[in-house]
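Of the protein chains in this complex, all but one are displayed in their positions.
For subunit A:
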Amino acid sequence: MLGEMENPDTSPENEPTSSNNAAESEATTIVGLPQTDPSEEQEEILLQDETIDLDADNFESEENVTLSEDSGNLLDKLNEQMMESVLISDSPNISEDDGGDVGCLQDIVDEIDSSETLGLDRITAKEYNEQVDNTNGTEHDISPDDSGAETLTMTNDFMQQQDLPLVEESVELQGEHKEELVTPSSKSSPPDETIPVCTIFSHSNSQQSFLIHDGFESQMVKSPSFGTEMRNAVKAQTQVVQPSPSLSNFFSDNGTTNSSAADFFDSFTTSSTFISVSNPNAAPGAPEHGSAPITPETTQDPVGFFVANKSLDPSASSASVEVPQSPKPFSQIHSVFAGSDDPFATALNMSEMDRRNDAWLPSEETRNILLSVATQQYNPVFIDKEKLTMPGLKFDNIQGDAVRELMLRFLGEQAAMKRQVLTANSVEQTFLGLKQLLNSKNWRAAVDLSGRLLNAHGQGYGKSGQPTNHTTDSLQLWFLRLSLLVKLGLFQNAEMEFEPFKNLDQPDLYYEYYPHVYPGRRGSMVPFSMRILHAELRQYLGCPQESLDRLHSMKTICIKILDNLEKGFAEDGSMITMTNSNRQASVQLWRSRLGRVMYSMANCLLMMKDYVLAVDAYHTVIKYYPEQEPQLLSGIGRIFLQIGDIKTAEKYFQDVEKVIQNLVNKDESHNKIIVLMNRAFLHLGQNNFSEAHKFFTEVLTLDPTNTVANNNAAVCLLYLGKLKDSLRHLEGLVQQDPKHYLHESVLFNLTTMYELESSRSMQKKQALLEAVAVKEGDSFNTQCLKLL
């Protein structure tokens, strides 16, 4: 941030002269500093001029067919340059007083002047000015309280001047249509006159305005570089969405940690024993240890369907006959994650819960395929390869520990050696190990491990596009892996691996497709949360509209399922008998799922900056999650604060207070904190940082460990000019309670303040790095330390 603020040429490194003795430095600085500066500036200006010219030309030729192009362009060009020079050189102060101090600016001016080959320009410019003063000015400057309007008006006059040749043209054109009843406000400046002004400055607008002669007068304030600057800014914004870390980092990571992983992958390619987790016949527990040879199943389809362009494999179809048991890995998950006591009750319960949770409504086409599978259980069904889901890892080793790399770079090998994090190798090669990695915030390692497990499932690196079998746990593994990629901000990677799943509606993603493996089981293998993830992913890649589309189709299905339940059917519309309590549970589940979809929609709309719809959507969310009303209303209030609509924000914050007043537990501290936080934010919106600080501190009297309040109080202190206090506050927190304060937002604020405080910010940041190394896993986002 500081770097951007500083002109590169004025930053201490590149400022060779300013640090001389006081008396002399005055003179040298003036010469020295701009020496590189203006030339750069010059380039900038020229560049901008060029683009502006181009645009003007385009519009010119489109619009004024009758006008001789040469003269028009020339005039434009002249005026363009003149505007540039006039703006700077005509300002009275520069040439007159404190010549020394203005050195910088003056040099820029000089450079510009000298670059102008047409010395006459400025003289003509002044002549124009005088002429133009007589024409009535229908353009107006925006100037706060009129100060500084002098110079700006002059440039405006130029622009009128520039338009003069057009005036005659347009008057003639207009003659026929001149209205008597409603006359344009000034005859001497017909509507067309202002058009070229627009073409220079605001594009989208100009296009319209010369298509429709709307008679609007442009109220101009001129800023020569404006047009291009804007476009750049817009571009810059669209790039923001890109995920930060590049894949190449991970691919190039051929460090020591990889050796065992390589063994792992080698082992299955050379092995001749076919053991598979996904194949229900395979011996369970194969992937117990990372070093053990694990092999994926072959690319054949053990259930015995034909893929349209493959020939029948007799071994596969024979396998399908012997397939009956329930899939082991599934129960494995639950033994790990759910834990069950009574197997029989669980089994019964399970089918009820399975149906409830897995219910989904496939598209018409998919439904037909599933029906045909169900009716021809023992005959091969021809299914187009296109209709199958054939996922595979798109990158096989993502593992890397950015914290350790930074330590190597800044603190040396010795320090880096001390960094101890769990890796995919150091845990059990099962779901248990995955859970361990997740808990210790080693998500990158968890991604690795999930990759290994998928590899063992035959969906490893390079297996994309090859027919495979899906099971409950393979999809759960995919869900976990893709979630982690999203959590890590590796959206592009997630997108790549999500791609083979298409829209999550292929027939082989439903249980009905595997009648032998999952007899009697129906519904979607894809977990609901994975659908949410799939829908949300697009918005992080800059296509929120697609996210909305996906969410809307999810919403439709949720509503349909709720509708089915209401009518007394099962979720998928089939006729079954269901106990009342089961139906209730099902309605509850699907209502909350519908709410979750609405939540995602609201978030997506917020990302799209469509605030009106986002606010509406959050209001809808309140209907599904009434217990979150205070938080959601506060959130809406903050949205309005962000827009700048302080009054509406205040209204929402008052609503929150009313809602909390009516709660039974209104005196509980978390409710009081919501109220206090909102008040603090409101003061922030009113530019009253000291009051805001007061309320954030008040939160801390209720909950001294409140991370948000502590951080926000520190931020307020900075705006009050108390950098040292703010730093001390945050530093103390990070030291005392690293678990909560080593959060990227807090650390970002802290490092920003370090940079502001002294030239020795580097050491302090490195100290933070050491603290992070002790506490944080490999998923830590090192960018917030701003070390690079």
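The rule is simple: a contact is a pair of C-beta atoms (placed from the backbone, for glycine too) under 8 Å apart; a residue touches a chain by one contact, two chains touch by 3 or more; residues count from 1.
Just so we're on the same page, contacts and distances are computed from a predicted model.
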*Which listed name, "Elongin-C", "Protein SEC13 homolog", "Trafficking protein particle complex subunit 13" or "Small ribosomal subunit protein uS9m", is the one UniProt assigns to the chain that has been left out?*
"Trafficking protein particle complex subunit 13"
*Which residue from A:424, A:684 or A:785 sits in contact with the chain not drawn here?*
A:684
*Option from A:639, A:656, A:675 or A:785 whose C-beta touches the chain left out*: A:639
*Touch with the omitted chain, as defined above, among A:361, A:421, A:438 or A:570*: A:438
